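Removed: one protein chain of the complex. Kept in place: all other protein chains.
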């Protein structure tokens, strides 16, 4: 696909600096880009590459003014990158059809406008809406609902009675609706508590590869609108994740914990069960959160602390060996003072 | 399903306080329950909800005496909840049948009383016992044994020669019998050591979604009777997990490590290889265990410490910035004493 810089700028509602007639045929990373490529700067860490990139043009924010380059200036180059990638790499979609080599139980309702690949299994009373794509190896349990335009990549499993909204993306290997981990008399008898609830995933949610979301014990595990979950995340039974929250890879959220709106959990963070995180809480990577966190707080560490306090604590921790040496030296000086005083007292007394 | 409170109490061997004629038609969480619902209190954290719940009756332990409510009093409300959920939500099982659309290699033996869904693959010389349910996408390798009444959810993989006991539950995406991670000259040549052992899973084990259990190098990786493993756990080659142990989500157990009976590993904990944990050891969430732990100990932290010591240490850690300030202030006072003494000596001498 060939577009002039001017055409792309106008598509992005951006401003051209330099030659609007330059022809752009691809979008590439700043190190890899060459003649005919548009590239971008979204992370200041790569600013130096502005000098060396061989790209024909660069998507930048208004902060950057480099007149010896062809630029498109936009408010948010990362958003603009997303749009221009969508332009140059349109999705490669087939005409929807339901393969004859699927296994559909009686009483399942599959829209004629859904695309069901071979090797898909759809259980009784399930409903698959229009525009849905079910890739090979997908398993849809009984009474499941898959909302319009959702995409389930290969080998995704959605167990009985779970409800998936519209425009949801479940990447390969995701498991929705496995049993929660509930046992009475743990480590003695491990008596299984039946897990009879379900999972509700609202519109516009995306879930990363091999992530697992357990069904509620009785009620629902609930992933609200616009939430994005990365790969290999564990969401336990009865958890609620508020709208537009972002859960980075390998996070674990224990049972019955509730997240407000717009919460961000860094990679590998762990949350104990039965706690509440307020709206817009941010949790640092690898942190361990053991208690409620009020709205808008940033916390880090294991066990977690307010982020600034944690930074101060960590600064001290790394200097502990020196502090210990200092304390030992102080002790010696203190002992000397005491000795001197005692000697003096003695000498005075004698 | 409708039952009177008296009927349910008698099924649970519990005692009714209030009206035994109240009709119960469902079991629900304490916040969600309404008229006709039975609810429960198993975690003291939710005690306050006793005042506000709209449930018609509540399952409680003998500690709770609230006369203005219909109650069933039982020794362990969580166990009772499990039983009553089993009553109100009986499992929805089909008549067993072996789908014509499975792939069964010659020489595999599949019980007529097993239920094999379409899209299952069963290798040569494998044996699938009666009452087993194999959901779509399950792969059973050669010479594998699946014991009576075990359930393998969709897309479970059990590789060659692994042995699964009776009443075992493997949730969706579980991998049993992948190669252990064994390489000679690591980071130089990475020479693969063939992994020729197997995995043995004993009766009544349950394994969570997308968990991986590697085969032994030569001998077996062994999950003993009644063990419960949560989602996304890693069990490396040659590991032994003792009876009734409980392994919470995202734990990693390195090669050749052995756990006694009734061990509990908190979420995201990591164990190095070649160590022994005694019976009934408890490991806190996110802990890193680098050495043997004797029976009945509770350990936490990274690197791990006895739990009480870890609590004391953490209390100090969070106050380090203050301690550092105090030490700096002490140093000044010490220096002042030294200066004063020196001046005095000087003045005395002069």
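Note that the chains take the letters A and B in the order they are written out, and that residue 1 is the start of every chain.
Keep this in mind: a residue touches a chain if its C-beta (ideal position, glycine included) is under 8 Å from a C-beta of that chain, and two chains touch if they have at least 3 such contacts.
Source: prediction; values computed, not measured.
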{"item": "From A:147, A:173 or A:216, residue that would touch the chain that is not displayed", "value": "A:173"}
{"item": "Selected residue (touches chain absent from view) among A:226, A:255 or A:303", "value": "A:226"}
{"item": "Residue of A:178, A:200, A:217 or A:250 touching the missing chain in the full complex", "value": "A:250"}
{"item": "Identified contact with the non-displayed chain, of B:70, B:150 or B:212", "value": "B:212"}
{"item": "Residues in subunit A touching the chain absent from view", "value": "27-29, 32, 43, 45, 76, 78-79, 81-82, 85-86, 88-89, 92, 99, 101, 117-119, 135-137, 153-155, 169, 171-173, 204, 206, 208-210, 226-228, 230-232, 244-246, 248-250, 262-264, 267-268, 280, 285-286, 302, 314, 317-318, 320-321, 323-324, 327, 330-331, 334, 337-338, 341"}
{"item": "For subunit B, residues in touch with the removed chain", "value": "103, 119, 121, 137, 139, 142, 155, 157, 159-160, 173, 175, 178-179, 181-194, 196, 210, 212, 214, 217-219, 232, 234, 236, 238, 250, 252, 254, 268, 270, 272, 274, 288, 302-303, 305, 309, 312-313, 315-317, 320, 323, 326-327, 330, 333-334, 337, 340"}
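Going forward, only the chains that are shown with their structure count from here on.
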{"item": "Rounded Å distance, subunit A centre to subunit B centre (Cα mean)", "value": "24"}
